[in-house]
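Okay, structure first, notes after.
The complex is shown incomplete by one protein chain, all other protein chains being positioned as in the whole.
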Amino acid sequence: MSLFSRFMDGWRKYRKPGYYDEFDYHWTMTIDLDKCTGCEACVTACQAENNIPVVGEDEMAKGREMQWIRIERYWEGEYPNAKLSFIPMMCQHCDAAPCETVCPVGATYHNQDGLNAQIYNRCIGTRACAVYCPYEVRYFNYYDHEWDSPLEQQLNPDVTVRGKGVMEKCTFCIQRIRQAKDVAKDDDRRRVQDGEMQPACVQTCPTKALVFGDRKDHESQVYKSMNDPRNYRVLDELNTDSSVFYLKKVDA
Amino acid sequence: MNISIVPALKVLRPAAMLVIVILVGLVLGYWANATFVPGNSPEQPIAFSHKIHAGDNEVPCLYCHTQARRSPSAGVPAVSKCVGCHLEVATEKPQIRLLMSYWENREPIPWIKVHDLPDFVHFTHKRHVLANIECQTCHGPVETMDRITVSSRAVNGSAQVGHPWKMGLCLSCHRENEVVNGIDCLTCHK
Partner (left out) sequence: MPNIDRREFLKLVGAGGVSVGAGFMLREANKDPREYLIPHVLAPEDFSSGLDTFYNSVCSMCPAGCGISVRTREGRAKKIEGNPAHPVSQGRLCTLGQAGLQALYNPDRLTAPMRRTGEGESASFEEITWEQGLKQVGDRLDLLRAARRGNRVAFLTQGVRGHLAQLFESFMRQLGSPRLLHYDFDHPHTLYAANQQFFGESRLPYYDLANTRLLLSFGADYLNNWISPVHHSLGFGESRQGRADVRGRFVQIEPRMSISGAAADEWIPAKPGTEGILALGLAHHIVAEGNYNGADLGAWTNALADYTPDAVAEQTGVPVNTITRLADSFVDTTPSLAIGGGAAGNHSNGVDTLVAVNALNYLVGNIGQEGGLVLNPEPAGPAVQQHRASYSAMVELAEAARQGEIDILIISGTNPVFTLPPAAEFAEALAQIPLVVSLSSFLDETTALADVILPSHTYLESWGDDFPEPGVGFSVGAVSQPVVSPLYNTRGTGDIILDLARRMGSSSVMPWQNMEEFLKYGWRRIYQRGDSQTLAQGFDAFWTSVLKAGAWGETTNGSTAFTLNPDVIAGIGVAPPEFSGSEEDYPFILHPYLSPNFHDGRGANLPWMQELPDPMTSVVYGSWVEVNPVTAEEMGLSEGDLVDIQSPHGQLRVPVFVYPAIMPNVIAIPIGQGHGEYGRYAKGRGVNPIEILSPLLEPITGNLASSATRVNLTPTGGRVKLVKTGGVSRDLGRDIVQHTSLGVEVSSAADNSIPITEVTT
């Protein structure tokens, strides 16, 4: 390919989501805020699945928590009409992600499945991505975290333990996606079917508030859910084109 | 008054040369080790020869490494697998006697790992075996080795030692064979 045609190709893709003509899969999550009870089962499930370290009280006090998915809480009104709303917040896997454009070493990029990828080996720890992220869902390893023996026996062998100086965040459980693709290949299928794989948070959610799947499959549960009239995206005005859709909480 | 750094340099010159020589020496030594010393060829607890098994007697790789076709990890055979044959075969050789002493004590053999991928790499034997990739493509001519050895640098087509595993090896193969999404980072980085 000549330099010119490569340039033209890049220009053509420039305004397309993640700079791809077409995604292979388009992994998407919907979160029904009318079902979310804030129980945080998703948070612990994520910590167990993704080898997220326990940073300790001192680090927590400095705001250096490590929870790829967290529950945010917003109070409205005053007693006795006080109301509390929860919202689970994790990497929104934006198709026009601010974090991707800022990384000087290309450690975070968009892959062909609509995932916002973070490659730990490339990351040099500038933390610029965390500054650019409007959702504040990127977490930085200030230390080489350790597990008190024998807690390390629980670590998931399919997920790297991140070292000092590396940024990390939700991957939509890439290891499970990989596994599901592997199973699909075994069955001589080209594509992963709806419901075949779920990230740890979706799998454990006791109210089934979280739904995950491939948006390109129009029969999928997630496609139906994201087209619910209640759908919205957090901070949509920033045009991040995020892959996490929330369903509005119903006041009744 | 004329201020010059030349006199200072003159005084420092021998020291500067020393520093340069030491630095060049360090790099040279490091490079020499990395290039000419075989990367990994430890002496195993039992002098198991792949040459005798896979080479001379043509035992298929998957006969012992049965996991390779259905699991990410190829696995090493259980001691019982070795004993299965060696109850009958070559029972008098000293290394086989050693094997039988492990078996009789119901002890596992502490094999030393030679081919070691970094922990951040997702590699599955299953996919590669099912795609009919020869084991030798990555492991080198194992059937000629008395002791499993990895080179510490890429030797294209080397008949002596196995390949070292660098990212380039994976990528060039994935590119050549046009693997679907084969050069996406997340395919291998976990």
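Note that the chains take the letters A and B in the order they are written out, and that residue 1 is the start of every chain.
In the analysis below, a residue touches a chain if its C-beta (ideal position, glycine included) is under 8 Å from a C-beta of that chain, and two chains touch if they have at least 3 such contacts.
Quick caveat, the model's predicted, so the values are computed rather than measured.
S.K.: Which of the visible chains would the unseen chain be in contact with across the whole complex?
M.R.: Touched by the chain not displayed, across the whole complex: A, B.
S.K.: Considering the complete complex, identify which of B:V59, B:C85 or B:I109 is in touch with the unshown chain.
M.R.: From the options B:V59, B:C85 or B:I109, the contact with the absent chain belongs to B:I109.
S.K.: Pick from B:S49, B:S71, B:T149 or B:N181: which residue touches the chain that isn't shown?
M.R.: Within the whole complex, the residue contacting the unshown chain is B:S71.
S.K.: Using the document's definition of touch, tell me which of A:V137, A:V161 or A:A209 contacts the absent chain.
M.R.: Considering the complete complex, A:A209 is the one touching the chain left out.
S.K.: Kindly note down the residues of subunit A that lie in touch with the hidden chain.
M.R.: That gives, for subunit A, the contact residues 32-35, 37-41, 43-45, 47-49, 54-57, 60-61, 63, 65, 67, 70-80, 82-87, 148-151, 153-157, 200, 203-209, 229-230, 232, 234-236, 246-252.
S.K.: Footprint of the hidden chain on subunit B, which residues?
M.R.: Answer for subunit B: residues 13-14, 17-18, 21-34, 37, 39-40, 42, 67, 70-73, 75-81, 102-103, 106-113, 116, 125 touch the chain left out.
Note that only the chains that are shown with their structure count from here on.
S.K.: Report the inter-centroid distance (CA atoms only) between subunit A and subunit B in whole Å.
M.R.: Chain centres of subunit A and subunit B, defined by C-alpha means, are spaced 35 Å apart.
S.K.: Which residues of subunit B touch subunit A once you look at their complex with the stated criterion?
M.R.: Touching subunit A: residues 119-120, 122, 124, 126-127, 181, 184-187, 189-190 of subunit B.
S.K.: Where on subunit A is subunit B touching in the complex?
M.R.: 24, 109, 111-113, 115, 117, 119-122, 158-161, 171, 174-175, 178, 182, 185
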